[in-house]
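Everything on this sheet refers to the single structure shown next.
Let's look at subunit A:
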Amino acid sequence: MAEITLTHLLFLSTALFFIGAFGFLTRRNMITMLMSVELMLNSVNINFIAFNKYLFADRLDGVFFTLFLIAIAAAEAAVAIAIIINIYRNYQSIDIDDADSMKF
Partner candidate 1 sequence: MNLSQLVILPLFAAVLILICRNANQVKRVALAAAVGQLILTICLLFAYCNERHAGNTDQMLFQYNTMWFAPLNIHYHVGVDGISVAMILLTASVVLAGILISWKIEKLSKEFFFLLMLLSSGAYGFFISLDLFAMFFFLEIAVIPKYLLIGIWGSGKKEYSATKLALMLMGGSALVFVGLLGVYFYNGTPTFDLLELSKTHIPVGVQSFFFPFLFLGFGIFGALFPFHTWVPDGHSSAPTAASMFLAGISMKLGGYGCLRVATYLMPEGAHEYQGIIILLASIAILYGSFATMMQTDLKYINAYSSVSHCGFVLLGIGMLTQTAIIGAVMQMVSHGLMTALFFAAIGMLYERTHTRAVEQMGGILKLTPFIGTVFFIAGLCSLGLPGFSGFAAEMTVFMGSWQNADMWYRLATIAACASIVVTAVYILRALGKVMMGPIQDELHIGITDAGWNEKLAAVLLIAGIVIIGVAPLFLQHLLTPGVEAIMQNVMRSGI
Partner candidate 2 sequence: MDLSLLLAMKFELMITLIIFILLFMKIDGRANNQTVIRISYLLLFLNLGFGFAGNVSGEIFNGMFRSTPLLAFQKNILNLATLIIALSSYEWLRNHKHLPEFFILLLSSLLGMFFMMSSGNLLMFYLGLELSTIPLAALCNFDLHKKISSEAAMKMILSSAFSSAILLFGISLIYGATGSFDFKVITSVLTGTTLQKLAFILIFSGFAFKLSVVPFHLWTADVYEGSPIAVTAFLSVVSKASMSFIFITVLYTTFISMATTWYYVLATTAVITMIVGNLFALRQTNLKRFLAFSSIAQVGYLLIGISGASQIGIASVVYFILIYVFSNLAAFGVISVISSLTGKETISDYKGLYASNPALALIMALSLFSLAGIPPTAGFFGKLFLLTAGASILNWPLIIIASLNLIVSLYYYLNIVRAMFIDETDEPMVKLNFSTNEAVAFFMCVAGVLSIGFLKGVFEFIFGLSSVL
């Protein structure tokens, strides 16, 4: 059985990144969009870990970055969800297409 190489991991992370991006661009529900962003962030996390593990194993920079990233993603999600709740109060909907009163 072949070893899992960096390329595999990068392929995984890239796929995840684009899946996340696709989700962000197509899903109408704001919460789902938020989840899609989390997917993208996680793909970045995989990148960091993979690079750290395979290329720069002597230092732990990538791992640390990942840790910070998880924390920040959580904070971001918290604020975002608060805002989405507020949207729901104002619009009675969390469909992204409903919130387009400002344009042109």
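Criterion applied: all candidates are chains of the complex that A comes from, given by their letters.
The rule is simple: contacts are C-beta pairs under 8 Å (C-beta built on N, C-alpha and C of every residue); 3 or more make two chains touch, one makes a residue touch a chain; residues count from 1.
The structure presented is a predicted model; accordingly, all values stated were derived computationally and were not measured.
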{"item": "Touch assignment for subunit A within the complex, options 1 or 2", "value": "2"}
{"item": "Touching residues (chain side subunit A, partner candidate 2) in the complex", "value": "17, 20-21, 24, 30, 33-34, 37, 40-41, 43-44, 47-48, 51-52, 55-56, 59, 61-62, 64-65, 68-69, 72, 75-76, 79-80, 82-84, 86-87, 89-91, 99-104"}
